[in-house]
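The complex appears here minus one protein chain, its other protein chains still in place.
Chains: A, B and C, in written order; residue numbering restarts at 1 for each.
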Amino acid sequence: MNKEVSPGFLGRLMTWGAVWRDIADKVSGADGLDSLNPDLPEEDARKIRVGLDDCLASRGGEVSARARAATLGRAYLSLNETGRARFLEILAREYATDHDRVRDTAAELLDVDRDDFATLQAAEGRMRDVLVPPRLRLLTQFNALPRGIKFLVDMRAELMRLARDNPALRGLERDLRDLLASWFDIGFLELQRITWNSPAAFLEKIITYEAVHEIQSWADLKDRLDHDRRLYAFVHPNMPEEPLIFVEVALVNGLASNVHDLLDLSAPALDPEEADTAIFYSISNAQAGLAGISFGNFLIKQVVERLSHSFPKVNTYSTLSPIPGFRPWLDRRLAEGEPGLLLPAERKTLAQVVAGNGDSDAAKATSGSKGSFKALIAEPDWPGREPVANALKGPLTRLCARYLVNERRPPRQEGRAGTVLDPVAHFHLTNGARVERLNWLGDRSAKGMAQSAGMMVNYLYKLNEIERNHEAYQGQGKVATSTAIRSLARA
Amino acid sequence: MNKEVSPGFLGRLMTWGAVWRDIADKVSGADGLDSLNPDLPEEDARKIRVGLDDCLASRGGEVSARARAATLGRAYLSLNETGRARFLEILAREYATDHDRVRDTAAELLDVDRDDFATLQAAEGRMRDVLVPPRLRLLTQFNALPRGIKFLVDMRAELMRLARDNPALRGLERDLRDLLASWFDIGFLELQRITWNSPAAFLEKIITYEAVHEIQSWADLKDRLDHDRRLYAFVHPNMPEEPLIFVEVALVNGLASNVHDLLDLSAPALDPEEADTAIFYSISNAQAGLAGISFGNFLIKQVVERLSHSFPKVNTYSTLSPIPGFRPWLDRRLAEGEPGLLLPAERKTLAQVVAGNGDSDAAKATSGSKGSFKALIAEPDWPGREPVANALKGPLTRLCARYLVNERRPPRQEGRAGTVLDPVAHFHLTNGARVERLNWLGDRSAKGMAQSAGMMVNYLYKLNEIERNHEAYQGQGKVATSTAIRSLARA
Amino acid sequence: MNKEVSPGFLGRLMTWGAVWRDIADKVSGADGLDSLNPDLPEEDARKIRVGLDDCLASRGGEVSARARAATLGRAYLSLNETGRARFLEILAREYATDHDRVRDTAAELLDVDRDDFATLQAAEGRMRDVLVPPRLRLLTQFNALPRGIKFLVDMRAELMRLARDNPALRGLERDLRDLLASWFDIGFLELQRITWNSPAAFLEKIITYEAVHEIQSWADLKDRLDHDRRLYAFVHPNMPEEPLIFVEVALVNGLASNVHDLLDLSAPALDPEEADTAIFYSISNAQAGLAGISFGNFLIKQVVERLSHSFPKVNTYSTLSPIPGFRPWLDRRLAEGEPGLLLPAERKTLAQVVAGNGDSDAAKATSGSKGSFKALIAEPDWPGREPVANALKGPLTRLCARYLVNERRPPRQEGRAGTVLDPVAHFHLTNGARVERLNWLGDRSAKGMAQSAGMMVNYLYKLNEIERNHEAYQGQGKVATSTAIRSLARA
Partner (left out) sequence: MNKEVSPGFLGRLMTWGAVWRDIADKVSGADGLDSLNPDLPEEDARKIRVGLDDCLASRGGEVSARARAATLGRAYLSLNETGRARFLEILAREYATDHDRVRDTAAELLDVDRDDFATLQAAEGRMRDVLVPPRLRLLTQFNALPRGIKFLVDMRAELMRLARDNPALRGLERDLRDLLASWFDIGFLELQRITWNSPAAFLEKIITYEAVHEIQSWADLKDRLDHDRRLYAFVHPNMPEEPLIFVEVALVNGLASNVHDLLDLSAPALDPEEADTAIFYSISNAQAGLAGISFGNFLIKQVVERLSHSFPKVNTYSTLSPIPGFRPWLDRRLAEGEPGLLLPAERKTLAQVVAGNGDSDAAKATSGSKGSFKALIAEPDWPGREPVANALKGPLTRLCARYLVNERRPPRQEGRAGTVLDPVAHFHLTNGARVERLNWLGDRSAKGMAQSAGMMVNYLYKLNEIERNHEAYQGQGKVATSTAIRSLARA
């Protein structure tokens, strides 16, 4: 559900940079930081080090230190990818903890009497102190700048990307994650209902960040904010112009089975007072730089609570979700040539369809083998050919149920069950939902076909089951399902 | 500048407790936590442990964990001082770090190759993880409750008091301080101008928290919010109903020399557009639980910036400050019988006054010794006796200048200068102000007489000197002063 | 329920005047208007006329005209009572309609063919135009000034006072009333809940304007804003800092019978969720200048609607009201010596009490006559003397019921019933309430004793009766009552 850092990242940072100029201008001694070579060659790297040292030395007091941070921030923003990688590596390596002091303190710790609680605490406290690297203090100072917190969030997004190939950056990335995890504690977040009366600038970001079903236009967005829809976002009070995560809800009658009806601009709005079901049809994380800091489960539960106050008639809370990993998983299975993938009856039906259809060429290429199945689903237009689609429905839904319920990652600990393979399923199961229903051809868009052969799934949130489901999944890896899904998965 | 936890602490917590009840009611398994013996005897302590374990186990997901925190919070609030001390000690001792894992990790750290940066970072990361005690995760969960952050701030105030005599609590207190320091980072604070149009509930807190010159009534407060006054406070967005620190400013002509004129309700308001001087006459920390987390210097500098935009004619920024430590220091000196305290000329003048005044009894008791000085200033009514007051003015101002500028604490490090003794002086000197002028009988209230023999001092904030003064004081311990103060202190 | 213009009227206007200075300064040609003799002698009156003419001539466009209005407003504010009376009389007489044009248009009107609808309309339109006096255009222009609408409201308060003795001002007063009635149309008013979080400046006005049970202190006010209380006010969006009218409500169990319990600061707050009754115990008009422009009935009905949403358990809406005209009416009756005022049994009981009490002197002075009754209630301490109070209870409640229900003003039209004498009763009966219960010694304050011999009354708002009661009272003058009150009034 995450989005890559948008290409406008640099552009936006540049704008803030302009805002910071005035702050930076008040500090003397930032010589040369405003005209760096974007690649940050060594002679410019030296200027960066001087700036970082000045900032840490807190010359002129804490207020001046923050001003120096502005200078460094602007310098960072003026660099290209190469320059930034260098900047971050300097920060990571040269402003890390003092390893010698860490070692000395570790040795001290080993000397303390295990039964002397107060002394142990004090020694551990000292260790905690020496483990705070200077680079963390530097990062913290950006928070006092206008939009400084967004700067740090986006810096982490860059850092995560760079750290994949550069282990030396991982410690810095980790520092930043911990800092952001503290600042974005769920207690600070505000749940906001977003409406057509919200600021256009905010709505524009919703359009940009929507990651599940792309918003095509302002008219499309307006439709998603109509009387029978709700859109809720978590917002941080110090970053009010940015959604952190948001969910789109449709108030309908009965479980929604396909997303095209939900997104149809020409469909009339229903009377939400009469709805009995709330469908969560899109959840998008908006900040790549907050990956790993979870608030999705809080979002859904708080929205359920809000909706239950506003709409007492609603008694069903469910998602209509994509299954992003089904086709990739199936394709791997097919590539491996797993023989038992199709049941004999399924294989037979498929063969008949191919023959009966007079699909002679296709039939020749694939007849008598599970290859025919592979070939059939490889053709993008199969949903339009009714006999083929009918024949595929059985095996695909069965395999999809199996994929959602039974396919697991390797367990982290010996003896425990692994989590399910599908990331969206894992998210909702962790939250205590259950796998309720598969919807054949619920999403016929190119993306839907590529992800899940057009299928969608409802995850049901039953309020009195959530806690039990959550524990069963967390503890024994048990997946809660409807009877129908259970039968399918077992077949 | 701090205030003790107000006696209403328990009462206020009780109110929030009521707010939390609904949240807590949603969790099963909080058996017995709502009817504890306020002393928390051992059988009830056991229930607390069960509650803490449940909360940590995150049974039912993070949302349920927060609900369990509400139950524990209410339990805490139902205890008396004895019960709370026990509760906190359980938390401190039994939910501390796993010392064995800490030792193992320390041993690991000592084994890492010093030159292998990435591995070092990873090992240090593991150490940082094992140093996070379970009790910290418990505390964090209170933040998601309504007013949970204020609960934690006030809990720290209690903890600081209890930890003075109980070293076992110091680790917990330190955890809480670090948590709050992160959450109350200056970047999150909002500078608000407080006016007579602010909510009465907020103004009531200003009355309660004012710690320098007590606010006598709502009429007194209104006077301090008049056209020629300003009151600014730092507020945290998640605790908007509470000031963190606030400063009161008078817009006047020329340096104010006594606080009685400033606080005189019958004095007419001046036209602030005509003022050339801004006097900061009161700064109060409002949250005892945030002691040691400094934002005072940010406050003054941000207020100076705001004022300079609104009032371009104002060219002088100064305090009118108490000198809380002068009389205690002087009394210690006098008790020690330091012979050189008075200059010969001063001693002579004093003797004449005593004799000439026919103060025969007093004279007899003190004549020919520095005791006469001690006796004179011990009589509370001396400011009303003009000859005596005149004779005291010289030696007292001289000694006060000496006290402010030269009297130091022992240096923390060998070779460095110690900080000045007076806490208010230390605060302003650290901010880069200079000691500008002593004001004879600037505060004749009982408190003023007891603290500083009625004297007050102006600390001057000269914008182009602040950085230099700050560094000179931080670095070499040099105190910036006006020429007059320097001469006095040297005499 | 109205209050006189507060003594601070002039002072407040002066403040606004200062605000207007800048606006006024932009206009040339306001010669001499800023240094008038406060009495407005003839030579200064001439300057006023020039100002008024300039303003009407709209020299420099409408924007300049508004600036000229500022000059005139400041001039008005600088005058004393004599000067203002002169200013207003100039405005009233010299900027009235053009009487000749009115006569001509009247003559035209009489000429129009009665059946020619369009021509009639046009002629009436012309008449409406010539009836708009220049002074009305002048008044309108004050509305564009900051707080101009409050200026006009307060000007009308002055005008009403002056017009009592000066009929020449009545036309101007009427113009202003019509203008304000249009601007303060109920559709523009906003119902606001006032709480302890409201601006102190607004709350201060509530203290000032409370007209029924004086608010003694800020603590008293805070008590009236506690959990089990509500205070609602109507506010106009262009005069947001001023309440227009406000009502105080207590959420209780059962009909409240005395005001002392309601106003007792030491009484604990109830749980409002458990209340079954909402008591409206004080309604105050805040703006003397809006007298005759009614919104009281809207206020009560809108508050009832709000409360019924927030507190579904509340099923009774009632006032606890003063009876301001009872004692004055009774005293007039007694002075007239009406013989049948007391029933024989009542007279006998009273005589016994007097005799039995050994009140020989009093007895002698009043025995055998209704004078004894008169004398007894004239002594201020009778409520403390139990036998006397017991004996008075019967006749006083009976007479009070009679006063409330049967005593009427002369009817406006032949054949219709007159309205009830008591102004508060008339207000609530017009709103559709019924007289429910008399409360013996419900208000023992000096004011309560003087107004109603300590009695208070509950007017009950039964939602399904309101419309019927209103019509019965408006149409046939029928007063809705409980059975008990009806029996009492008939006795």
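Some notes on this structure:
Heads up, the rule we're going with is that a residue touches a chain if its C-beta (ideal position, glycine included) is under 8 Å from a C-beta of that chain, and two chains touch if they have at least 3 such contacts.
Model, not experiment: these values are computed from the prediction.
Just so you know, the chain we are not showing touches A, C across the whole complex. Across the entire complex, the residue among C:H99, C:H309 or C:R412 in touch with the chain not shown is C:H99. For the options C:P167, C:P312 or C:G384, the residue in contact with the chain missing from this view is C:P167. Within subunit A, the residues in touch with the undisplayed chain are 196-204, 218, 222, 241.
What subunit C contributes to its contact with the hidden chain is residues 59-64, 66, 93, 96-97, 99, 102-103, 106-107, 109-110, 114, 117-118, 120-122, 124-125, 127-128, 131, 140, 142-145, 148-149, 167-168, 170-171, 174, 178-179, 182-183, 185-188, 237-238, 297-298, 301, 430-432, 466-467, 470-471.
One rule holds for everything that comes next: only the chains that are shown with their structure count from here on.
Chain contact topology: the protein chains form an open path, each linked only to its neighbours in the line. When chain centres are defined as mean Cα coordinates, A lies farthest from subunit C. Shared residue numbers account for over half of those found at the interface formed by subunit B and subunit C, and the copies are therefore classed as meeting with the same residues. One copy, subunit A, sits rotated relative to the other, subunit B; on C-alpha atoms the angle is 180 degrees to the nearest 5. Here the chain at the heart of the shown protein, by mean C-alpha position, is B. In terms of their C-alpha centroids, the spacing between subunit A and subunit C amounts to 62 Å. In terms of their C-alpha centroids, the spacing between subunit B and subunit C amounts to 51 Å.
In subunit C, no residue reaches two or more other chains under the touch definition.
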